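First up is the structure itself, then whatever we jot down about it.
One protein chain is absent from this view; the other protein chains keep their places.
This part shows chain A:
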Amino acid sequence: MAVEAMAPAKPVVRYRDEFAWWDRIKKPLFYGVLIGWSIIAVTPFFLTVVFSLKPLTHLYEPPFFLPIPFTLENYLKVVTEFRHLFPRWMLNSAFVAGLLAVVRTLFCAMGGYAFARLRFPGRDLLFWAMLVTMMIPGQVTLIPNFLIVRQMKLLDSLMALIVPGIAGAFGVFMMTQFYRNLPRELEEAAMIDGAGWFTIFFRIVLPISRPALLTLALFTFQGEWNAFMWPLIVLNSPEKFTLPLGLSWFKGEYYTVYSVVLAGSMFNSVPILLLFFLFQGYFTRGIALTGLREG
């Protein structure tokens, strides 16, 4: 899987003349569309940054695109007055998302490898059943999973987020597709040398799966970092909240200090945006890969 392999643009070719008018208008038209949507896509974030740097009294005051009057008091409040909340939430989110990114990626790779390479009774039935569970909307399992987690005495603890998340159909499916397309030569050579399945998987296959593992890890991290509905249902005490849940709760409890909400929301979006800018190719490539294979 090549990283950041954005295909070159279509070569310029000579067409028949009846569409010459199209050639004249298409460039300005496309640039207009692209610039227009760029503005639409980015302005809300830009406004958030600007107004998080303005005092609360100016929450709806122009100028909209410059932080005048400028202040850092909203950010200071996040780390002083509300220091028992925001930093705690961020830590909780980072812990859950980071742990699951590692654990789920590993477990999904293991499962995917078994489906792609090993022969065992029940394989096709299991794989088919996995695909079926992927089609069932999350609302169906929401209530039973809440009851199961409640029975396990995990409610209101981060374990309620971790235990059901250690593996998932999407990741296993993605890794299965990856291993099906991976050449077998290295593994066959190792097998002739008498290596067992676990040696082959952990010593040879895992190291060469880095691009796919990183893609899945990033997806997992993003998903868990932003997750809302499941944490909302299983967590109750503010000190156990993840950042999205905390932000939503904070908005309800302290709706009069909306500037602090805006500043606090930066603690959620900036880390994930940094991650995205650093590993863009893995994100977009991953979407394209998993998307197209399923379609």
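Throughout what follows, contacts are C-beta pairs under 8 Å (C-beta built on N, C-alpha and C of every residue); 3 or more make two chains touch, one makes a residue touch a chain; residues count from 1.
The rule is short, and it goes like this: contacts and distances are computed from a predicted model.
Undergrad: According to its UniProt entry, is the unseen chain "ABC transporter substrate-binding protein", "Lactose transport system permease protein LacF", "protein-glutamate O-methyltransferase" or "Cell shape-determining protein MreC"?
TA: Record says "Lactose transport system permease protein LacF".
Undergrad: In the whole complex, not just what's shown, which of A:Gly138, A:Pro183 or A:Pro207 touches the removed chain?
TA: That would be A:Gly138, which touches the missing chain.
Undergrad: From the list A:Ala41, A:Leu125 or A:Ile192, pick the residue that touches the absent chain.
TA: Of the listed residues, the one touching the omitted chain is A:Ala41.
Undergrad: Considering the whole complex, not just the chains shown, which residues of chain A touch the missing one?
TA: 6-7, 9-16, 18-19, 22, 26-27, 30-31, 33-34, 37-38, 40-42, 44-45, 47-48, 51, 59-60, 62, 64, 107-108, 110-111, 113-115, 118-121, 123, 126, 129-130, 133, 135-148, 164-169, 172, 196-198, 201, 222, 225-226, 228-229, 232-233, 243-245, 247-248, 251, 258, 261-262, 265, 268-269, 272-273, 275-277, 280, 283-284, 287-288, 291-292, 294-295
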